[in-house]
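Of the protein chains in this complex, one is absent; all others appear in place.
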Amino acid sequence: MAEPVGPRGATLRVVLRVLGRLAARLGGAVFVLWAVASVTFFAVRLIPGDPAQAVLGGPGSQASPEALAAVSSEYGFDQPVIVQYLTQLGRLSTGDLGRSYALNMDVGPLVLSQLGSTVLLAVLALTLAWLLALALATWSTRGGTIAFRVGSSLEIVAAALPHFWLATSLIVVFSIWLGVLPPISTSGVAGLVLPVLTLAVPLAGFLGQIMRESLQVALESPFVLSARARGESERGVRWVHALRHASLPAISLSGWAFGSLISGAVVVETIFARPGLGRTLLNAVTLRDVPVVIGVVMIVAVTYILMTLLTDAASRLVDPRLRLL
Amino acid sequence: MSEVALTVRNLRVVFGAAEPVVHGVSFDIAPGECLAIVGESGSGKSVTARSLLGLAGANAHVTADRLELGGRSVLGLTDRAWRARRGKDVGLVLQDALVSLDPLRPIGREIADSLRLHTTLGAAARVRRVLELIEAVGLPDPELQVRKLSGQLSGGERQRALIAAAIAVEAPLLIADEPTTALDVTVQAQILGLLEQIALAGTAILLISHDLAVVSRIAHRVAVMHDGRLVETGGTAQVLGSPRQEQTRRMVAAIPTDKPRGTRLSLTARPADAPGTTCALSTPFPRESTVVLEAIGLSKSFRRPDGSRQLAVDDVSFALHRGSTLGIVGESGSGKTTTARLLLALLAPEHGEVQVRGQPWSAAGEKTRRGLRASVGAIYQDALGSFDPRWNVAEILTDALGLRHERRAPQTTARLTTLLDEVGLAASALPRRPLELSGGQRQRVGIARALAARPEILICDEPVSSLDVSVQAQVLDLLDDVQREHALSLVFISHDLGVVAHVSDQIAVMRAGRIVESGPARRVFAAPQHPYTAQLLAAVPRLPA
Amino acid sequence: MSDLEVQAELAAHSSQSRQAGPARRLGVAEGAAGVFALFLLVAAVAPTLLAPGDPLHIDPLSAFQSPNFAHGFGTDESGRDIYTRVVHGTQYSLVIGATATVIGLGLGIVLGTLAGMLGRVVDFTVNRFLEVLFAFPGLLLALLFIVIFGPGVATATIAVGLSTAPGYARIIRAQLRTVRSAAFVEAATVLGRTRWQVLLRHILPNTLAPLFVLATLGIGQAIVWAATLSYLGLGAEPPTAEWGAMLSAGRTYITSAWWMSFFPGLFIVLTAVTATVLGRSIDRRMRHA
Partner (left out) sequence: MPLRHPARTRRLLATTAGIVALGLFVAGCTATGSDKPVGEPISGGTLTYASGDAEPSCLDPHVGGNFPQALISAQYLESLVSRDTDGQIIPWLAESWTASEDGLTWDFTLRDDVTFTDGTVFDAAAVQANVAHVQDPTTLSSTGYLALGKVTGTEAVSPTVVRFTLSAPDSALLESLSQPWLAIESPTALERSQDENCAAPVGTGPFIVESWVKQNAITLVRNDDYVSPPADAGHSGPAYLDKVIWRFIPDSASRYAAVQSGEVDVIDNAQPDTIVQAKQSDSLEHLDSPRPGASNRIELNSGRAPFNDVRVREAFMRSANVDDAVSSLFLGTATRSYSALSSVEATAVSNAALFDYDPAAAAKLLDAAGWSETDADGYRVKDGVRLTVEFPVSTNQSIPAEQSVFEQIQATAKETGFDVKLRPLDLSSWYAALAANDYDAVSAPYTKVGPDVLRILYHSASIVPAPSGYFANLAQVNDPAIDELLTTAARATDPAARASLYSDAQNRILEGFYILPLYDQQNHYLLRSDVVGLRTLPTVAVPTLYDAWLNR
């Protein structure tokens, strides 16, 4: 094939490159999913005891030998491991995550029904964390040394706050003492405040530190001096130049942040009695409801991958340099 | 319009409670005039320049008897008032436009900023003006350029864009702070030409530089700054031709360009030198015809990010004779550093080979080579990075002597002291870490380390490029001394033709991986054969004759 | 990214930041952190020096006492002295945190060294493997491990260790690669040092030294995570004087006896902050010493 030439050829090349990158990304995502599925499949094989018994609710279930046999053949536990593995992959590829031992329903719909609530929580928390971090970073870099010290101390302490302690303290203060916010998060906006705060504050501590550092670096960099020399105002310097630079490392942290929010959701959803993946997961872990655990892990892996793609896209949006590659 | 673009009387800048950084500096610049303030790092020249923009820093205390821009006093201006004048009455160009232009914004936006802030032009008018400016600073194809990010431009293009941004509103005064420091000589010449043009158009220019030779090209007047004071001010030819002050003399002496090999550049480099001796001609040293290091048809290529291969070094051959210095000169990207790494056998050539004393070097295995390693030393541009950060000077040198530093015997300490003495450092440097030393001291430790193994050959890769001119002079003198004392053979790699010409017996000029011209230093310098060499030579900043 | 990498990055950032204020910025904080760390150390090694009582001694008649002269931190539902329990619990928390860190760091060193030192194929494989592990956010990996091996202190400790391993591995790999390509490694080669000498005298010390910082930061993280698992009922169980378990038990009585969960929580927070402050301080010292 002839090398494409001219502007049209260039466009074609760009399109091909973008498609290629997309394909590589998708390939990577599929690989990660396959690996996650395989890891969990073989990990679950490590569980001691008869998996059929686990399906029937553990040793206390009074399951008859007939029931055990029936379950074994239904789930294919009597097949060789490799056959089970391939069957499982086949099922997963069609979106079939199996059936919960404990909840008496298919894992796929169950997990999907919980996803929205957790994602809402995570997105709100991430947004709030961003705003808090941004506010703290801009405030502490504008004020003097005292503001700087207060800002950085606040961030370090915030980042060290365990979710369970923060959630409990918030409930005590805002629900029990002041009685202004509901201690459970079932419906309505008011119920979201405390869970979102619980997740956002520690995250804001992390994001704030990174933002303040990069904001400081940006504010001291020569291009900001150039901008000032052009007569740019302090606000202009911050909004046109510095904050954009400051947000870059924080954006690339957002993939991690999402993961930490999911971890936090396990605690927060339990304490605030909020429906969601985290609570589902914890319940499943305490009941050792393996299909649900795998289902949640898979769905989190998928969302995590999506989140990294999204983070990449956001970075490209803010940093035009990445678009050149 | 006043006849004086800038008036400064008794400017003082103090940071906190410390000693003033600028003590009572006074000068004027007329429209169309270019005044250069020259001084070493830390002399206060940049602070002076920034206080003229009200940007000396948050905790800086600036006072002056008079400080007038275009006849209007800027003393005691509020920040808001300053903002109204910055960019409009005075423009600033910084060094290294890669970091002086916001890397996230297209240059068109950066250039348009001043217009947005200081004019009432509409968006379309601003775009037209930006295109005009881009054209005016000599960038081709303005429509294409406006959308580019600074990262997509070459160093020279960026600097032009930065200048365009500074002159957008036709400020009567342009302050250029080391505008060409990071640039290759040819590009540097172009940028200086551009500044000259701007001055010709009637703009007053305040040029800040550490390099006398650079400014001498376009400055009408030169002011030499030292320790926060202007020690000497006058017409360029007068100041450089017959410097009156010691600081000025020292700076003039430190310029290597056009100084014959062996000329001492530093006035106080060694205690042995009598004070006040200038340009002491060192004794010529014996040169032999034995080839100690030879490159034969070296080639090396690298993979580009898109997968294609780029030839970094292309069929390079040369020979280094015992006791002589081979200078390799070239602009950035010409393959100099790759050549150095090939010579040190840190990279294997794809074609050709390197021989040391006629024995296979690059073709031999590392095991065989290790026996010869002691005879080939190296000095690096980034001396700091070449030291293990956990080690202090004593440990670095003990290691280089091939001893174990766990049990350091008294005689080892004696050897270390001798070694340090050889490079002009006191024994008190031994317990210190390189991080605590100045740039010049670090390079001295680097040289001491290279000398420790008593090598015959030294490969010096840009050993002085990150140093101030006067420190550079000392290090060059030091290299000259050790070469004589130890009968070393040097490969001296640099982008600075002036330096290379000063230190070398033979010169090889590299361009895009190839040697375009080579020969005896004097010949190449006096009568370049290749047009590229001629171009390089023409661009070398030199003092007015 | 893992929590650890973020922590490490923040530490690196803060120690590279300008010297003006920051050099002295943590002076007071460092001092306080040092004092608290010393307290923790004494509490872990010789708890009876600080609290002579028995952390399991019950006294039903003085249950639910708010902090007072006899019981500085109050008493719990069985009349056990909370101060004594918090002090004695330091040992559990630190041992769990340290063990988890050792496990994570150990695995991380193996994986990171494999990826950083061996060929491209190994590096690629290990990297993909780590990427996969990163798709399980921290706690999820721990929970998956617990669902397989059942809850308990040992499982929780191993689970926390495992879930931090990928983070360590990536940092170590990156550090190894940086050090390997550092100019001083080349300089050593030029001086004629053998590969082993270079490895032993330059690469390993410069790779491993920052691990001390990592371990300090990691131990704080591990303690919080282990406490989280205990809090969720998947780690140490009451009446063990483990902080997370105490907090979990205390939470039941949060509306009537706040001190039961406040003090263990305070110690967890202070320990985490101390680890951060000390880790950064060590980092700064190592970089600028």
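Every chain is named by a letter (A, B and C) in the order it is written, and numbering of its residues begins at 1.
Simple rule for what comes next: a residue touches a chain if its C-beta (ideal position, glycine included) is under 8 Å from a C-beta of that chain, and two chains touch if they have at least 3 such contacts.
Owing to the predicted nature of the structure, the values given are computational and were not obtained by experimental measurement.
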Visible contact partners (per top-of-document touch definition) of the missing chain: A, C
Residue of A:171, A:229 or A:246 in touch with the missing chain, whole complex considered: A:171
Listed residues C:12, C:32, C:58 or C:98, member touching the removed chain: C:58
Among A:183, A:236, A:259 or A:291, residue touching the chain not depicted: A:183
Residue of A:40, A:152 or A:280 touching the missing chain in the full complex: A:280
Subunit A residues that touch the omitted chain in the full complex: 53, 57-65, 100, 102-105, 110, 113-114, 117, 168, 171, 175-176, 179, 182-184, 186, 191, 270-273, 275-276, 279-280, 283, 286-288
Touch residues of subunit C, complete complex, unshown partner: 56-58, 60-61, 63-64, 77-79, 150-151, 233, 237-239, 249, 251-257
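Keep in mind that, in the parts below, only the chains that are shown with their structure count from here on.
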Topology of the chain contact graph, where touching chains are joined (line, ring, star, complete, other): complete
Between A-B and A-C, the pair with more C-beta contacts: A-C
Cα-centroid distance, subunit A relative to subunit B, in whole angstrom: 48
Length of the line joining the C-alpha centres of subunit A and subunit C, rounded to whole Å: 22
Per-residue overlap in subunit A, given as positions that touch at least 2 other chains: none
Contacts with two or more other chains, residues of subunit B listed in rising order: none
Subunit A residues touching subunit B - in the complex, by the definition given at the top: 221-223, 225-234, 236, 240-241, 244-245, 318-321, 324-325
Residue ranges of subunit B touching subunit A (in the complex, touch as defined): 53, 55, 79, 83-88, 90-92, 94-96, 99-106, 110, 113-114, 117-118, 149, 151-152, 162, 165-166, 305
Interfacial residue positions of subunit B with respect to subunit C in the complex: 344, 346, 366, 370, 373-374, 376-378, 380, 382, 385-390, 399-400, 433, 435, 449, 453
